[in-house]
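Removed: one protein chain of the complex. Kept in place: all other protein chains.
For chain A:
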């Protein structure tokens, strides 16, 4: 349905997005993961026809959208990272303005406004000014404004940043419903791995402007099939102990957590006895030891050497 071909964007000789190839099939929900500065927002802006790529193409049903993006825009709903609304207007006034800008028929606009307000759970607050809303409520209206023209494709750029759990759940439910019930194709970027795990059939992992891995959740997790992730809870933190663990033969990566350590090690390792021995020597008690089921977060860590929120 929608694909990018070697999509590239440079700013002053610096490649921010480097020959990205990705595609969205009708009705699927795709995640785009990457740390800050990975190039996600620039990629989205190019797909949405807001920025012209330095090279490469964005194709809708095999047809380039670079020169004439109007067909794409008719089918596209974009939820930007910023609250792209007029703070001085009410939720209803904002939706009415954007609905008219989308040229939604006068007769259907009123109905559609009430539908999207219902969808984001703010029908009873529609007359209130946006500036009086909480961050979560603003983000919900931000999504509603992108749904007014019934888009076939919905691109959401980190729609749950900095909001309360209730609004977050509401947004996730809305996106899931749009995708599963209405068949809307979704491209979802987030810092929160669990959201992508929950919502998306396929995931692209991006770093330094490039796609470094892609596939379904299972396919990505299989990257870690030769590794185990072990969570170790310690009585106290010790740099010397951490350094010692890093030198153990089966250990691939060690990360300090609030409770102790997170260790990635080769499958069928024999770490427990070595850990206990090292802990005794440093006067540290091991409170808990658990081999974890790998998550996309582990895959991300494995591929980029950093966590998503770095």
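As a convention for this text, a residue touches a chain if its C-beta (ideal position, glycine included) is under 8 Å from a C-beta of that chain, and two chains touch if they have at least 3 such contacts; residues count from 1.
One rule holds for everything that comes next: contacts and distances are computed from a predicted model.
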| item | value |
| --- | --- |
| Choices "NADH-quinone oxidoreductase subunit F", "Fumarate reductase subunit C", "ABC-2 type transport system permease protein" or "Chemotaxis protein CheA" - which one is the UniProt name of the chain not shown | "ABC-2 type transport system permease protein" |
| Given A:85, A:200 or A:275, the one touching the chain that is not displayed | A:85 |
| Candidate in contact with the missing chain, chosen from A:15, A:59 or A:73 | A:73 |
| From A:63, A:103, A:236 or A:277, residue that would touch the chain that is not displayed | A:103 |
| Touch list for chain A against the chain that is not drawn | 45, 48-52, 69-70, 73-74, 76, 78, 80-86, 88-89, 93, 96-98, 100-103, 129, 145-146, 149 |
